[in-house]
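Accompanying notes for the structure given below.
With one protein chain withheld, the remaining protein chains of the complex are depicted in position.
When the chains are written out, they are named A, B, C and D in that same order, and each has its own residue count from 1.
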Amino acid sequence: MFAFILQRLAQAAVVMITVAFISFMLFQYVGDPVVFLLGQDATQEQIKELRQALGLDQAFIVQFWHFLSNAAQGEFGFSLRQGTQVSTLIAERFPATLELALVAGVLALSLGIPMGVYAALKRGSFTSQVFMTLSLLGVSLPTFLIGILLILIFAVTLGWFPSFGRGEVVQMGWWTSGLLTAKGWHHIALPAVTLAIFQLTLIMRLVRAEMLEVLRTDYIKFARARGLTTRAVHFGHALKNTLVPVMTITGLQLGGLIAFAIITETVFQWPGMGLLFIQAVTFADIPVMAAYLCLIALIFVVINLIVDLLYFAVDPRLRVGKSGGH
Amino acid sequence: MSLLQVKNLVVEFPSRKGTLRALDNVSFEIAPGEILGVVGESGAGKSLTGAAIIGLLEPPGRVGSGEILLEGARIDNLSPAQMRVIRGREIGAIFQDPLTSLNPLYSVGRQLIETIITHLPLNATQARERAIQLLKDTGIPAAEERIDHYPHQFSGGMRQRVVIALALAAEPKLIVADEPTTALDVSIQAQIITLLKTICKERGAAVMLITHDMGVIAETCDRVAVMYAGRVAEIGPVYDVINRPSHPYTAGLMACIPDMSEDRENLNQIDGAMPRLNAIPQGCAFNPRCPKAIAVCGQKRPELMVAGNTQAACWLHDAGGSI
Amino acid sequence: MSEVSLPLVRATDLAKTFDVSAPWLNRVIERKPRMLLQAVNGVSFDIERGKTLALVGESGCGKSTVARLLVGLYEPTRGGFSFDGVDAHAAFKTAEGRKLRRRVQMVFQDPYASLNPRWTVGDIIAEPLREHEILSDDSAIEQRVSELLQSVGLSALDRIKFPHQFSGGQRQRISIARALATQPEFLVCDEPTSALDVSVQAQVLNIMKDLQRKHGLTYLFISHNLAVVRHVSDQVGVMYLGGLVELADKHTLFDTPRHPYTRMLLDAIPKMHDTGKARTAVAGEVPNPLNPPSGCAFHPRCPHANARCSSEKPVMKPIGGIRVACHAVEEGRI
Amino acid sequence: MFHRWWDGDVGYSFRTSPTAIFAAIIALVCLACAVFAPWIAPHNPFDLTTLQLDNARLPPAWSVGGKMEFLLGTDDQGRDILSALMYGARISLAVGLAAVALSLLVGVSLGLLAGFLGGWVDGLLMRLCDVMLSFPAILVALLIAGVGRALFPNAHESLAFGVLIISISLTGWVQYARTVRGSTLVERNKEYVQAARVTGVAPLRIMRKHVLPNVLGPVLVLATIQVATAIITEATLSFLGVGAPPTSPSLGTLIRIGNDYLFSGEWWITIFPGAVLVLIALSVNLLGDWLRDALNPRLR
Partner (left out) sequence: KTFKWSSASDIATWDIHSQNNALQNGIHAAVYESFVYYNSKTFKIEPVLATSWKEISPTQMRFTLRAGVKFHDGSPLTTDDAVFSIERAMMPTSNFTPYIQGVDKVVKVNATTFDVISKTPNPVLLNQMTELRVMSKAWAEKNKSVAPKDIKTQEENFAHRNANGTGPYMLKEWLPDQKLVLTQNKAWWGKADTNVTEIVYTPVKAVATRMAALLSGEVDLVLDPSPQDLPRVRANADLKVMDGVENRTIFFGMDQFRDELVGSNVKGKNPLKDVRVRKALYQAIDADAITRVTMRGLGQPTGAIVAPQVNGWTEAVHKRYPFDVAAAQKLLADAGYKDGFEVDFACPNNRYINDEQICQAVTAMWSRIGVKAKLRTLPLVTYFPMIQRNEASIYMLGWGVPTFDALYSLQSLVRTVGAGGDGNYNVGRYSNPQMDALIERTKKETDLKLRTELLTKALQLHNDDVANIPLHNQVIPWAMKKNVEVVHRADNRLDWRLVKVK
């Protein structure tokens, strides 16, 4: 178990260094931040000087090494656009994205799993067909289109929800929360729905497929043969076994939520990391981009680790145990 | 009165090329405490018969006609909820693969207690005691400790014991055991069969033992039914069926089995293969392969008729003398 | 037909160890030792040309591993075997080995998994022909495939069908036809009938015997069904936990089994015609191959075990025309 | 070949599934419109000489101010929306199909190698997959597209499409690799593969001839669904401005362009491409769904 975690962490480190390297390498080509900093009217000398000052003239590998050694200390340098420590920027934005992803994730899970279970248990019924068709619509509609349509309908035409922003936030130490005020919930509704729809349909389809698979197994048949109640069979036995494989994918999906938030945050001007990233891309703000990507990788790694640990909790086969047979 | 009566049972699978009759007019009875063996080639319909009795036919399979009576009461037309109460309480089941029959995520104790509480008016502690007792009865050493272990921590033979314990948990009157030892090693097989036999004798439960191993049948059963292509070919006391088979198929089957006591260059064989469900020949399903086939075999379907100590579905024994 | 002195197949001290250890990091941190599984541990036997050696034993005792070693699917960890006087294990790797492969073929247990579901039967049987460039001309191949199909009792027209259109017994015959395509001399059959019904099993066994008579084939036949073994074999080797414990002529073995394990196995055979008689089951559990008992592997289940059995590992010794590995037999206790 | 398919189980399940037929018809119509766009489209939206700025933003023919000539109206450059849709679908489909084909090629070969060879090859490739998976698809595509453009600033349309295809397939292959590896691991231990090895067939040939055909089933399903995903990814990238160039707009580009006009009442510029995009994705997804069930023997 301990070895397992250690192994995972080592793996995570490798993944993150790779991610950092790739992203850093790619950014070399994304654009030149100096143009922004100095504006259109700068002279070549000024440009050169600033490049030097920022260390942009150093060899790529030197720049990368600097970046890496700083990153190891949680320091990603300064945003070229805002001149603030990247770690501060990210820390400011992180709560917004996390809350959005959480609300969307909870929404997707709390609707997706029951719908998937229903569609599996009532395979072929009208409602489950409706669910399946709707879910296809969910994966066929591009996120940006969903967002814009929601704004058009619920914000502009009906005026029920605000179209952008996070509303009132409550400051709690370094964390800001929009979930403590009614306004905050009001604001999070549309973006969270937009973000959740895609994941919801994926989770629903996944749960349904896995559930159908599990319902066909011998132990379910045997559970029925033992005369257990339908409830016990479906929810005690089938659902739990369904959730084991669903967990991995769901874990990845939740990581995906944070990444997908880029589009949602852009459409709804949600002041999260995705927006920060998109703006960083527009301004070729390399430190911010690199930090963001590393953070995303970290989140993925952490989620994967949690999922693996959950496996240990849920699946006794993985626990090291006194084994009677072989 | 017999415990279980199956009368003219028909099981069908609707398919795109018409409805397939997987079981065709299957009839037999099981007396209380009796062990009935069901043998036959793979695909003969043994498992379907078992599934129909415990009401777990997988859709789209369905009982087309016929009746299943438990202690004289029909159970084939019960609602799912009513049938559920009967399963486990009145009829227990054991399936082929002990590894996959147990939910890997729950300890065997949990699965046992769950079953006991569902059917018997016991509280959790009583149920646990009973579960431990069941495990002991099925020969699991250190049952108090092993009850909290998970299925993967047991060996194949022990798992099958747990499955038997689960099937017996609510003292059912009938146990449908569908190939309980096929997945097990030869040496374990004997242990399990012996256990099943003794424990059922002790509790007076009847058993329907499905297998295609004649040897197992021979040593275990009181009576045996031989199935072929969804029909019962012969049914009767085990000694008679094995030593004096009345149906040519049974005879052929017996001859196929390599015998320990004699040396032969070649085994007897029945040429050809069992027909597919969508191509069951007219008349007796066995007639194209039958060495003793006569004209009527290809035209009229034989029903079970008395043939010595057994009953066989074969025109050769037609007392009415249609030959 | 065969020279008496030289057996066609000779296995000497054949052994195969699998490394089933946990990953390196886990071993280091959890201080777990390397786990080596001795699947086959020093097995020696000869098979005369045209004869059948049967290997019997419980599940997991290493029968299949021996079979795979013989056809070159595994590399032996120790020992080796020769085929027709040639060190086959070394030869499999050389260009010569290709010729050797033609002479050694295998029939697998599962008739459903041993045929590629996407290939026609004709292609399946023709593959060895093409691979070994025995025939290259398409019509000649077709001709040969038809012959092969007919020799296993199928129709030449079945060539164009797919495996799923055949029953289990028919598939097993197709497997045999494929194995026969290169006209091998030695056929390794790993439980070829254990997935089949008795009636189908009889068909397959009969064909195998016919082929042996016609082509002088040599078989290594693996099964745990002693009745079947008795029917097909000339010699029988009994395996227990990776090692041979008794190797004898069929009649000798079945009539006067020496090793206690062999006796137990024979007792466990259901007696068909004495209905209702319970057989004596082999007592105890199958040992864990990762942690085999000390001394004689069978001693925890053996009624004749004594102190020596639990400390000293018996070796195969010729005793009264057979070879057996048992202290009790050696000492004359049984 | 077709006959066997049509008469087989898959064909049967197709004929009896109204959704499948419906989806297939829609997909075929879209495909036909895309393929034959140059012959059936009323205008050629890529031919700049025909564009008249004064025709810009005309509403659909049935509304006030619409012209019959432009059935579904025109966009901001005076392009006929209907024709632009056909040509745009052509580009979207081409990009989607090419991206899927490329990721199929890479993913299937790598998955096959990893599964069949095992050992460090497997370890390495699977770690690579892990790395790719911790990079969300859109991010990768965004980066590649950005880098591609930056690397070849003089690149015009053709290269833009190349970059687009590569960036989409770069994340797509992982799923195929994983699926194929999984099935290969199962398939590799099946006895027919061992039979081939006993015969002495070379590993590469075994992989190609024996394993590959047997692991393609799930991949096929995945590929169908990925076509839809790829089209949407393309659209999203175009929406974010790193996709198809505006002079030869794909559906995504059309939506992006039209997006600016959504609130100004010129809804047709964005709604029609959006609807077509959803329609294509939906029909392909429906087909994939149906195929998944049809190819799954246990659901038959």
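To be clear about the criterion, a contact is a pair of C-beta atoms (placed from the backbone, for glycine too) under 8 Å apart; a residue touches a chain by one contact, two chains touch by 3 or more.
Predicted, not measured: the structure shown is a model, and the values here were computed from it.
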| item | value |
| --- | --- |
| For the chain not depicted, the shown chains it touches | A, D |
| Contacting the left-out chain in the complete assembly, out of A:53, A:72 or A:91 | A:53 |
| Residue in contact with the excluded chain [from D:83, D:259 or D:283] | D:259 |
| Of A:71, A:267 or A:297, the residue in touch with the unshown chain | A:267 |
| Residues belonging to subunit D that touch the chain removed from view | 48-49, 51, 53-54, 56-57, 76-78, 146, 149-150, 153-156, 241, 245-247, 259-266 |
| Where the missing chain touches subunit A, by residue | 30-33, 35-44, 50, 53-54, 77-78, 80-85, 88-89, 92-93, 148, 151-152, 155-156, 159, 162-166, 266-269, 271, 275-276, 278-279, 281-284 |
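Going forward, only the chains that are shown with their structure count from here on.
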| item | value |
| --- | --- |
| Approximate Å spacing (C-alpha centroids) for the pair subunit A, subunit C | 54 |
| Set of subunit B residues in contact with two or more other chains | 155, 158 |
| Subunit D residues counted as touching two or more neighbouring chains | none |
| In the complex, subunit C residues that touch subunit D | 68, 71-73, 97-98, 101, 104-106, 108-110, 113-118, 124, 127-128, 131-132, 175, 178, 182 |
| In the complex, subunit A residues that touch subunit D | 11, 14-15, 18-19, 22-23, 26, 29-31, 132, 136-137, 139-145, 148, 152, 156, 212, 216, 252, 255-256, 259-260, 262-263, 266, 278, 281, 293, 296-297, 300-301 |
| Contact set on subunit D toward subunit C in their complex | 190-192, 194-201, 210, 213-214 |
